[in-house]
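Taking it in order: structure first as structure tokens, then the write-up.
Every protein chain but one is kept in place in this view of the complex.
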Amino acid sequence: MAGTHEPAANPAASRPLPKGRMEAFSDGVFAIAVTLLVLELEVPDGADLWQELAREWPAFLAYLVSFAFIGGQWVAHSTLTRFVRAVDGQLMRLNLVLLLFVSFLPFTTSLLSRHLDDTGEATAVLIFGLNLTIGAALTSALFRYAASSPELAADDFADEELRGFERERRLALVLYTAATLAGLVVPVLAVLVFFGISMLILIEPLVRSRRHRKASARE
Amino acid sequence: MAGTHEPAANPAASRPLPKGRMEAFSDGVFAIAVTLLVLELEVPDGADLWQELAREWPAFLAYLVSFAFIGGQWVAHSTLTRFVRAVDGQLMRLNLVLLLFVSFLPFTTSLLSRHLDDTGEATAVLIFGLNLTIGAALTSALFRYAASSPELAADDFADEELRGFERERRLALVLYTAATLAGLVVPVLAVLVFFGISMLILIEPLVRSRRHRKASARE
Amino acid sequence: MAGTHEPAANPAASRPLPKGRMEAFSDGVFAIAVTLLVLELEVPDGADLWQELAREWPAFLAYLVSFAFIGGQWVAHSTLTRFVRAVDGQLMRLNLVLLLFVSFLPFTTSLLSRHLDDTGEATAVLIFGLNLTIGAALTSALFRYAASSPELAADDFADEELRGFERERRLALVLYTAATLAGLVVPVLAVLVFFGISMLILIEPLVRSRRHRKASARE
Partner (left out) sequence: MAGTHEPAANPAASRPLPKGRMEAFSDGVFAIAVTLLVLELEVPDGADLWQELAREWPAFLAYLVSFAFIGGQWVAHSTLTRFVRAVDGQLMRLNLVLLLFVSFLPFTTSLLSRHLDDTGEATAVLIFGLNLTIGAALTSALFRYAASSPELAADDFADEELRGFERERRLALVLYTAATLAGLVVPVLAVLVFFGISMLILIEPLVRSRRHRKASARE
């Protein structure tokens, strides 16, 4: 689609492909995974709806955490492809592995929401935490691979932006790992930390954007 | 994908991103949420199909209302991104929160259709109404944020068009709020008003387009 | 996304919108509806798999008919938007109504497959046939609306191509209507005709393309 607009491809080193389809396929998987989460919520049948919905709190909490995680990963992914001019087979492969863990999340979310207050809790939290941690690690790996490939990296962005994004990704990875490990001791704590991180990812740009705006206004 | 066509980004203020991926991801979530609604419809098993389908009227009514709502929100969303040249982290965050309520709708629709004629009716209508109202409010917020950001707003449209869209959004929000409140007293009334509003949103452009056409013809 | 490439919009008559998002949203709904069909197929649990799968023939037949129908409608839709330069509110509204019937098809397909050999057969075939007929009629309406709007119609195609497409759409509509009516008398006949039409729609371009190729070769 974007083929005719990309810089003329060198036929000899023809591996770099337009990035349009990788973006479209990834957007599709992110959008479907995030929307399928709703199918895991059970519609109560009884008369006292409020009470039954309240009893479903683990499902709603898990839903929110996973929605925020996928949303945050998608924001990171779309920032990442901003830094990229073209893709190659390796980037596509890494991306597929990332999407494997994204599309697996409705399963681990369901596992979490069904066992958040029974004896399987620690196991469910660990599996869910590993899913988030591996997902975050793959986004970082994707980014490092792209940044280190001169024929893939775009060049119309500032170095500080790149470093800011890298810092953000590293922080997310450290936090997810820490929370997953903490979950081995106090499972619910891990879920709350996951929720906090995801909210942070979503809300942080707002704060930065406000600060940037004020800075612009002062100039 | 659209990166190379956007006006050259200023590396110092590099937050504004191409809008293509936000559009693609949103289109995905809207399209999936609207299509998943069909999974909530139960296929009758018995012999007298017509009678059993007729008994399912709450499910069909809820399906139509939600389809029209998501369709209307999608039209508003695609008009909105017409007014936008680029996106930033804050717009993406707001958009994700909007999509959270869009992708949650299959759940509240199912809640509504299952309780539209039992004792949970008032509760189900209230929750469904809040979902629609918050969704409409978030579309308005998204629009206000974009319109107030000089580095995001596009400039190839008439001011009166912008004001027309703003008026439309405000009217929708007032009507959804009023209907949700009315639903606390007469639940079914709220559903009928929701249906009316959604139909209005879908049909209104037709009327305006006819009027515009006649005006053009007279010139 | 395509905004900057469209011919400069006249701010006074700003209704015509870029067609990119209508295409993306429609592609999404067509793709999801066609893929959700598979969820209606039941995986047999017993030991004699071949026999159990054979007993499920109505489900497989209905699956194939609906897949071919949605596929054919999608081909028609993507040809249709080829004839269109921009969209307006009315076209979007008509398109949403078309998508309503496309995304409703998994339900009527399931209805058909569950009642194809019991007493609900005639009813199920009628409802399924109406779904196909109304869908085909809406595609035609969409096309007629676009063709009659000078500010929407593209102009880089031959008139004969336009008329060929129109003829094709009219024929499809006549056949679907006839088959649905025939189904009131002999239900299974209608299903076979639906299947035949869908196959025709899919295979016809192949025949025409071959003929065109031979003609080119003779030149």
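The chains carry the letters A, B and C, assigned in the order they are written, with residues numbered from 1 in each.
We take it that a contact is a pair of C-beta atoms (placed from the backbone, for glycine too) under 8 Å apart; a residue touches a chain by one contact, two chains touch by 3 or more.
Note that the structure is predicted; figures quoted are calculated from it, not measured.
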Contacting the left-out chain in the complete assembly, out of C:30, C:128 or C:145: C:30
Touch with the omitted chain, as defined above, among A:96, A:171 or A:199: A:96
Residue numbers in subunit A that touch the chain omitted from display: 1, 3-5, 8-9, 11-15, 17-18, 20-22, 24-25, 28-29, 31-33, 36, 39, 88-90, 92-93, 96-97, 99-100, 103-104, 106-107, 110-111, 114-115, 118-120, 123-124, 127
Hidden partner interface residues of subunit C, rising order: 1-2, 5-6, 19-20, 23-24, 27-28, 30-32, 34-39, 41, 43-50, 67-68, 71, 74-75, 78-79, 81-82, 154, 156-158, 161, 202-206, 208-210, 212, 216
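Everything below uses one rule, namely that only the chains that are shown with their structure count from here on.
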Size of the rotation, in steps of 5 degrees, that lays the CA trace of subunit A over subunit B: 90
CA centroid of subunit A to CA centroid of subunit B, Å: 25
Distance between the centres, which are taken as Cα means, of subunit C and subunit A, whole angstrom: 35
Multi-chain contact sites of subunit A, meaning residues that touch two or more partners: 32
